[in-house]
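One structure is given here, and the rest of the page talks about it.
Left out: one protein chain. Kept in place: all the others.
On to subunit A.
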Amino acid sequence: MTNFVLEARAISRTFGEVKALDEVSLGLEPGKVLALLGQSGSGKSTLLRVLAGLETIQSGQVFANGLLVSDTNFVMPPEKRPLGMVFQDFALFPHLTTLANVAFGLRDTNPAQRRALASKWLEQVGLRDRASAYPHELSGGEQQRVALARALAPEPKAILMDEPFSGLDPHLRLELQTSMLKTLREAGVAALIVSHDTQEALGVADNVAILEKGRIVQSGLPRAVYQAPKSLEAARALGPLWTLSACANNGRVETPVGGFETALVGPVRLCARPEATSFTRKQTGSFVVTDVRGVGRFVTISLNAITDPATHITALCQAASAPKIGDKVDVQVEAADAFVFRA
């Protein structure tokens, strides 16, 4: 039995007709970051709110530190749970200074002690000199760091973050992810990050779980999920992907990019990632280049099958060796990089 700090066992929650959560189970390990991926409406925020005690459940159980905190007829209120939460809008208290915001959750009776602890946390997130500023005087990135410090200051066992980096500049986002990760590791806190942005989640996650229509479709190490997605949705959740339709029989599927083995029979979808798609220029090639995009070292090539213009795939290649629009190419995908799913 793993020692999960926070664990959900087969929890379900419906809103009217909609199943927001359907038998969801997951666990957070100390010092590890779990990224919860999924599109808007997949139930990510609801799951987070259930774990925090802000939402009730209709079946299942939630355990914090091995203690039952939520089931069908009992919800331990959020203020009693050993959890911190960072809200999407940060929810800083506008009438309190940065320092007072961070000190809000501290229970030490001695005010001087509280102030000292709070400023220690502010220093941790690099905002010591902003202690007396009010939230409206802070930039977005600074507000995010104050929210993180505020959630961590009472030393929770686990911290829940709802889209913490959405709405921030890309470069600021990277900087914050790095500093946040460092802070979390040092504090040894388990973290759950909800995101619809793959790159953001993969940048910080030790484990990922993919939520689709209220169900967890796959979870595990990011690399493992990336290399062996169990569904089209799971594959899509972890990065760009192209797909094409085909028909499988006799254990094989034949496509314009080659033949692949599969156990499926009937209509299927073959998919692969642009970076795993290679091509060679050839006058008799079966694909034509329709577009070349990008300015960096790598560019994205759009390709259409000559026989079937509806078959559209993309590939990445070095800018120096990029083909021109109208060039004809042959496309190859390694068997290990191609995923076949039921259509």
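Quick note on the criterion: contacts are C-beta pairs under 8 Å (C-beta built on N, C-alpha and C of every residue); 3 or more make two chains touch, one makes a residue touch a chain; residues count from 1.
One rule holds for everything that comes next: contacts and distances are computed from a predicted model.
The subunit not displayed here is recorded in UniProt as "Iron(III) ABC transporter permease", chosen from "Iron(III) ABC transporter permease", "Electron transfer flavoprotein subunit beta", "Amide synthase" or "Acetyl-coenzyme A carboxylase carboxyl transferase subunit alpha".
The residue from A:12, A:25 or A:56 that touches the chain not shown here is A:56. Only one of A:150, A:173, A:236 or A:273 touches the chain withheld from this view, namely A:150.
Check A:5, A:35, A:62 or A:83 against the missing chain and you find that the one touching it is A:83.
For subunit A, the list of residues touching the undisplayed chain reads 15, 18, 20, 40-46, 49, 52-56, 74-81, 83-85, 87-89, 91-95, 104-105, 107, 150-151, 154.
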